[in-house]
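Quick one: this structure, given as structure tokens, is what I'll be asking you about.
The complex appears here minus one protein chain, its other protein chains still in place.
Here is subunit A:
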Amino acid sequence: MTFSRYLENRWDDLLEQATQHVLVVILSVVIATLAGVVIGALTWRSDRYSGLAIGTSATLLTIPSLALLALLIPLLGLGWAPTIVALVVYSLLPIVRNTVAGLRSVDASILEAAKGMGLRPARVLWRVQLPMAWPVIITGVRVATQMLFAIATIAAYVAGPGLGNEIFSGLARQGSANALNQAVAGTAGVVILALLFDLLFVLIRRYTTPRGIRV
């Protein structure tokens, strides 16, 4: 069967897997962004705690993804749950690191002016620092998203969702009729999705960055 015939025949399945791939990545990135920004916001003031947070998330990133997923099976079983946990863990580093860097990049004089006006620290963070740090934070989220599109492929190993299933089953049936088509279709799908989202982030960044700090 030619590749184009293959695509035609399996289009519905591929589309469903792609949709799931996107969903699992978005869900994980949203959770990781909330968690990462909170961690960054809690620790940026102290070298020690922010160092600890960044160091820990960097260490987590070094765990081979297959190993991490395998470790999560006894705790969370198969499917979406271990996949999302693993993806959140992997995306923390760029988000936490960029949140800390972004919050720290706000000029000391701006913070002094804010404090001198009687703004409480939480309000300074919410109204001044986070909006100003946003372009840096969103860049971290973008990097995390790119990474997750690739890593999410492994989810198929724990019967998780996504295009990984296509790739894995192709690789498992090497030599048989559609094995190559399957692996190529899955891989191409992941690459295309990652590129599309990268473009999307250019737009998100542009439209969520306050006008006054757009470059």
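Heads up, the rule we're going with is that contacts are C-beta pairs under 8 Å (C-beta built on N, C-alpha and C of every residue); 3 or more make two chains touch, one makes a residue touch a chain; residues count from 1.
Here, contacts and distances are computed from a predicted model.
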item	value
Among "Cysteine desulfurase", "Cytochrome c", "L-proline glycine betaine ABC transport system permease protein ProV" or "NADH-quinone oxidoreductase subunit H", the UniProt name of the subunit that does not appear here	"L-proline glycine betaine ABC transport system permease protein ProV"
Among A:Ser4, A:Thr62, A:Ser109 or A:Gln174, the residue in touch with the chain that has been omitted	A:Ser109
Listed residues A:Leu119, A:Val184 or A:Ile204, member touching the removed chain	A:Leu119
Touching residues (missing chain, whole complex) on subunit A	107, 109-120, 123, 127-128, 131-132, 210-213
